[in-house]
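Take this structure first; my questions come after.
Right after this comes chain A.
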Amino acid sequence: MKKKIILLSISAILLFGALFLLEKLLMPKHVSGIVEGSLIESYYNEKLKHDILFVGDCEVYENFSPVTLWENYGYTSFIRGSAQQLIWQSYYLLEETFEYEKPDVVVFNVLAMKYDTPQKEAYNRMTLDGMAFSKSKLEAINASMLPEEHMIDYIFPFLRYHSRWSSLTKDDFQYMFSKKPLFHNGYYMRVDVKPVEYIPKKKKLSNYEFGEFSYKYLEMMTNLCKENGVELVLIKSPTLYPVWYDEWDQQMIDYAKDHNLMYFNFIDHIEEAGIDFNTDTYDAGLHLNITGAEKMSLYFGEILKEQFDIIDRRNDPVYAEAWIEKSTFYYKMRDQQYHELETYGEIMMYGEVVK
Partner candidate 1 sequence: MLFTSYSFIVFIAVLFVLYYIIPKKYQWILLLVASYFFYGLMSIKYLGYILVTTVTTFYAGRQLKRQNLYQKDYLKEHKADMSREDKKAFKEQIKKDKKIYFLACILVNFGILAFTKYTNFVIYNVNHISEMFGNDIVLSFWNIALPMGISFYTFKSMSYLIDIHRDKSQGANSLFKFALFVSFFPQIIQGPISRFEHLSKTLYGPHTFDYDRVAFGLQRILWGFFKKLVIADRLLIAVNTLKNSPEQYSGGFVLVLMLMYSFELYADFTGGIDIAIGIGQVFGVTIEENFNRPYFAKNITDFWRRWHITMGAWFRDYVFYPLSVSKRMLKLSKWARKNFGDAIGRRLPVYISTLIVWFTTGIWHGASWNFIAWGLANGIVIIISLELKPYYKWFHSKFNVADKRVFHAFQIIRTVLLVSSIRLFDVYKNVPLTFKMLGSMFTAQNYSSLFNGSLLELGLAMYDYVIVFGGLGVLLIVSLIQRKSNVRLQLASKPVHIRHAAFLMLILSLLVFGAYGAGYDASQFIYNQF
Partner candidate 2 sequence: MNDLIEILEELHADVDFKNCVTLIDHNILDSFDIITLVADINSEFDVTIPAEEIIPENFNSAKALYALVERLME
């Protein structure tokens, strides 16, 4: 019997070892193509504190550039956003982040209010797979799962991705254990330009009232920030599509008033911010490109400066050093992208920068 037990345990160890390696290998790497999948995990490499934290969907991670905020105001910031990040995902990410650090200001982009139910497994994955294991993660999964999904598929992503064995690429082996840097404190850089030509007319809705879940989590977010003595700022990014209805805007204005929060709908500030949708968007008005994001960051930086007194850390050598590194990487990537744009007319290899 004893011998049997030993043998069994050996085989068990072998089995789980093999499964661990396979999981590492089979999980999508998101280092090329749909890189947005690696946004969330990029946070865990951070060593220094952030005074400003952005949470939300593509309307934050493509429209604000922390490096710009640093260079012009000395604000340290990070964006915890990913594709179609639902409000409860933003909430639990916030909760998790507060375990690591307490920023002065949290900025939440309210577009996600329009989704009251989980939307799509693919998007869930891009947000949740990147999260480090924690109670918050489990709750985030629980809130995000579609009826046909299982918690265990998230806890052991192997069960979800096992069939990728047939579509493995060089990336999967190369970045099995660690990934190359792709983002700039959560900012997803795009330098290409695609001007706005036509925006489909607003489709009438039967009901403009945001769902109760959306409100529930907005409340939770508000309280969470209060408890932690963090200022919460609500924003709506300046994009022309997806449609942001006036009825929706009003609800946010009211909510902000009731909870004495700040709410900025930057769609009304497009001119002031100097954003030109012929040059500052890379996908015809949905998201801003680098020039747009930099303008936006400057404009928003001013607001933050007026409203709060966030420390300017440019004179702090530790921070300065770290951020010089960040901005050099930022400009390397920018130049690289411009170069690709000139030579090929499009961005070929996102983030193929030798750091």
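Throughout what follows, contacts are C-beta pairs under 8 Å (C-beta built on N, C-alpha and C of every residue); 3 or more make two chains touch, one makes a residue touch a chain; residues count from 1.
Regarding selection, all candidates are chains of the complex that A comes from, given by their letters.
These numbers come from a predicted model, not from an experiment.
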Result, touching chain for chain A in the complex among 1 or 2: 1
List of chain A residues in touch with candidate 1 within their complex: 1, 4, 7, 10-11, 14-15, 18-19, 22, 121, 148-150, 152-153, 158-166
